[in-house]
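As you look at this complex, bear in mind that one protein chain is not there, while each of the others sits in place.
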Amino acid sequence: MKRVVPYAVLAAVLVAVPFFFSSYRVGQFTLVGAYAVAVLGLNLLVGYSGQISLGHGASFALGAYVSAILITDAGFPAFATVPVAAVVGFGAGFLLGLPALRLRGLYLAILTLGLAVATPQLIKRFDGLTGGTQGLNVDQPTAPAWTGLADDQFLYLATLAFSVVMFVLAARLVRGRVGRALIAIRDNETAARAQGVDPARYKTLAFATGSLYAGVGGALYVFSIGFVAPESFTLVVSFSFLAAVVVGGLATIGGAVFGALFIEFVPVYAGDVDEALAGVIYGAVLIAFMYALPGGVMGALRKLRGKANQFGRGRGHAQQTDGGGAGGIADAGGEPGGGVRAG
Amino acid sequence: MAEFIETVVDGIATGSLYGALALALVLIFRTTGIVNFAQGEMAMFTTFLAWGLVEAGLPIGLAFLATLGLAFVIGALIERVIIRPVEGGETLTLVILTLGLFIFINSAAGWVWGFNNRAFPNLFGEGNVDIGGVSISVESVGIVAVLLALVGVLFLFFQRTKVGLAMRAVSMNPESSRLAGISVGRTLMIGWGVAALAGALAGMLIAPRLFLDVNFMGAVLIYSFAAATLGGFDSPLGAVIGGWIIGVVENLAGTYVDWIGNDLKILVPLLIILAVLMVRPTGLFGSPEVSRA
Partner (left out) sequence: MSALLEVEDLEAGYGAVTVLRGVSLQVGDGQVVGVLGPNGAGKTTMLRALSGVVRPRGHVRFAGDDVAGKRPEAIARLGIAQVPEGRGTFTGLTVRENLQVGALSRRDGDVAADIDRCFERFPVLGEREDQAAGSLSGGEQQMLAVARALMLRPKLLLLDEPSLGLAPKITAQLFSDLSTVARDEGTTVLLVEQNASLALKFADYAYVLEAGQIALSGTASELADDDQMRRSYLGV
């Protein structure tokens, strides 16, 4: 019962946002929602499943273009494209996940890096479908009259709704059998196999699911921006998603939100400080995070909560609620309150 | 036929450039086990420094050498200040760190020099040479010569000097190296310095062919990754040969395969990476441990 109250408060705050902020701000928050979904997908892949992908932007672009093309060429209603983007994303991720099985860590990173680099080129290549360098203008969803909402407010709430669904699904996935299997595989593949868990199946599933989330995020992105072009999906996007995962906190669900906030707002504020220095500040902040907060924002929060708990108990062990952990891949999903073996 | 040979020769020259940056990647991977995603940007930054020196009036040869020295120092400093605190940490932390470095350096260069492109002087001058009926640019010959010289110098460095021996020892067994009294930290600094030097070399040779701008090493990085993957990520020889193969294949594909044309040339290294990782992850000359990375 105690857990419901914070979530209820959170929900109320989130729903109230579009009524208290400017239209521009609301638009930014809507974008954060789209990014958060994509980042969550990447966290499933990288954090829980331990496979480094630098090509998440490709799936994101795929979802965005699928949605854009269906809306402009096939006259789909906007929200109907979300499930399609999800399915296409899932399929693409599955295809990518198969060769990925044979690659470890850095090699997977390199291959997916290549994919990220190739994405804008591929988009341009198929310009018949994608509109090439010109890009595609997409009609954004508008608020139906009966809601009495402004367009930006409606879009925000719709994105919020989609995001919440995706987050809840992810949380269930991670706390259930699949999540435990992924963590087991990530931590010790041989041991997992010995316990009857098939790494191939789950790792491919992780790729497919991560990609599904990216696809959905891409579709939400299109609603938000109303325009897609190859230049929107460069290497920077993939880098950003990965940065968001780590900044938010590996193997956490909530971290995706913090990560999305990071990649949306830090460049903006950095740009406010000095236009030319924006990237410098962004890079510096990212590096600083790696030193100071390798467990991301969620990791830091957990540590704080752990310290707060120390007043009430003998040992200050932060509770691990999502099967995630503070302090990077190695810690997540570890034994809770494990005893110390006397030397 | 002459066209074919010229395409191949040009491919070898271009491939030498990929090989030079790939050498930098391999050096760092061998000594520290880290894949430095920021290697290309470090090369770009030092190339801009060279440009700045030339603009300030230094003759190109002197600027070239001075830049090599500066690059060494910058590389060593980056290892000491940025990488050292997290060395031996999680793979992902290191990946993000070098990505952050990528963004930082890229933007810093833009801040200092702006985002416009500019021309970079050709070290070897214009003109062609006629070798056996085939016309080859002096520049191409020069590039291959410089690469071979680099490989030669590195070979001597690693095989015949105390510092080189220390670096090989550290890359094999850091703990035993410590027990023998070797300062592992200082050795790693030197490793990063040498790698940055190789990268600067690559940058200064590539810049005349493209325009010098903040992003000019971006695609090159991918090609170099492909070269290192093909050659075996811990093999310097592999980096060079891998580079040549990629350069030649890319050129041939770009010239003779219509579908690829110029836009999709980037697919060539990607497909090669994919093929190598599927068929033989250790690459042509890599050692078995490499595939466990």
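Labels A and B are assigned to the chains in the order they are written; within every chain, residues are numbered from 1.
Please note the rule applied: contacts are C-beta pairs under 8 Å (C-beta built on N, C-alpha and C of every residue); 3 or more make two chains touch, one makes a residue touch a chain.
For clarity, every value in this text was computed on a predicted model and none was experimentally measured.
Undergrad: Among B:V73, B:I131, B:A149 or B:M172, choose the residue that contacts the chain missing from this document, as touch is defined above.
TA: Looking across B:V73, B:I131, B:A149 or B:M172, the contact with the absent chain belongs to B:M172.
Undergrad: For the chain not shown, which residue from B:V129, B:A180 or B:A275 touches it across the whole complex?
TA: From the options B:V129, B:A180 or B:A275, the contact with the absent chain belongs to B:A180.
Undergrad: Take the complete complex as the reference. Which residues in chain B touch the chain that isn't displayed?
TA: 162, 165-166, 168-169, 172-173, 175-184
Basically, only the chains that are shown with their structure count from here on.
Undergrad: Per the centroid of Cα atoms for each chain, what is the distance between chain A and chain B, given in Å?
TA: Taking the average C-alpha coordinate of chain A and of chain B, the gap between them is 33 Å.
Undergrad: If we count contacts the way the header does, which residues on chain A are in touch with chain B in the complex?
TA: 46, 52, 54, 99, 102-107, 109-111, 113-115, 117-118, 121-122, 124-125, 235, 239, 242-243, 246, 250, 276-280, 282-284, 286-287, 290-291, 294, 328-330
Undergrad: Once bound in the complex, which stretches of chain B touch chain A?
TA: Result: residues 35, 37, 82, 85-86, 89-93, 95-97, 99-108, 110-111, 218-219, 222, 225-226, 229, 233, 263-264, 266-267, 269-270, 273-274, 277-278, 281, 291-293 of chain B touch chain A.
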